[in-house]
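Every protein chain but one is kept in place in this view of the complex.
Entry: subunit A
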Amino acid sequence: MATRKQRAPVQYVQLDGLVVLKLIKHCQEEGAGGTDLVQGVLLGLVVDNRLEITNCFPFPRHSEDQEDFNEVQYQMEMMRNLRHVNIDHLHVGWYQSTYFGTFINRPLIDSQYNYQDSIEESVVLIYDPLKTTQGFLSVKAYRLTPAMMKFHSENDFTTENITKHGMTFDKMFEEIPVVTKNSHLVNSLLCNLEEKDKEADKFNFLDLATSSMLQKNLRQLMECVDATTMDINKYLNCQRQIMRQQQAKQQYLQKRQQDNAMRAQRGEPPLPEEDLNKLFKPLQSPPRLDCLLYSGQIDNYCQQISSFSTQSLGKLFMAESLQNDGQSN
């Protein structure tokens, strides 16, 4: 462990084909078509500046009647068994499926923090099943930035601390490029398979129906914006309260000074000092982490929408020209 920590941080993630397939399979079987979230453990090894993820296994979905289920023990057991069959058994992160890119939230941050705290190189893979069905395999690897790690470790999400750390929504995560690598045998198999593939299956990424996707994205975005607005309102109220308190404090102090001045004229001793904090209890400003996360999420949605629309536009132009071609012929 000690040697690993000194190494340069991971530059890219090398994903084994097996992991991708297992991920997709898990999501397909248990994720109810992408709406339910599925999670699992990634196994692999750090080699030089890359993180090789060579295997994974899902967290079992335990129903409510198995409350005594011990997840940690299950993981250990699983890893031990994998080790017996000579598979990489080092824990290097975890994966999670997502629904329209909704993943930036508190639980993810917390668990990723825990992972990175104990296993420094661990990453979280975010897999989007809906995009995959449209023909774009979407697996992204994320890590918390060192700044975020430090920020989170202080567990103080006030405005002051945010400014101190210079935290912004885009500085929370760093995306690490993902490379999929297959063994030569698999590659040759794929070449074989490609020949047998039907034409139609190859081009499902040319799907022209955009509105439903965009609609859903917009709805999600709206929800997020609403949440942010609420959060901002909360913050605003808090600000106002603080302002009011400040004013009251000022008035109090002025009055105090005047009183003391009067007393001094009359030759009386000044009034005893009182603890201002007792009179005006400092107001708790609301934690800003949620707001940060919402902003991050909004950012994420926006990126998603723009990339989607770019692709769609391209497709539409292509389709148009194709249609014109067909008509002119």
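Operating definition for what follows: a contact is a pair of C-beta atoms (placed from the backbone, for glycine too) under 8 Å apart; a residue touches a chain by one contact, two chains touch by 3 or more; residues count from 1.
Methods note: contacts and distances are computed from a predicted model.
For the omitted chain of this complex, the UniProt record lists the protein as "Eukaryotic translation initiation factor 3 subunit C", which is one of "holo-[acyl-carrier-protein] synthase", "Eukaryotic translation initiation factor 3 subunit C", "Cytochrome b-245 light chain" or "RNA polymerase II C-terminal domain phosphatase-like".
Listed residues A:Y99, A:F136, A:F169 or A:Y235: the one in touch with the omitted chain is A:Y235.
If you put the hidden chain back, the residue from A:Q215, A:Q257, A:Q303 or A:Q323 that touches it is A:Q215.
Within the complete assembly, residues 211, 214-215, 218-219, 221-222, 225-226, 228-229, 232-233, 235-236, 239-240, 243 of subunit A touch the chain that is not shown.
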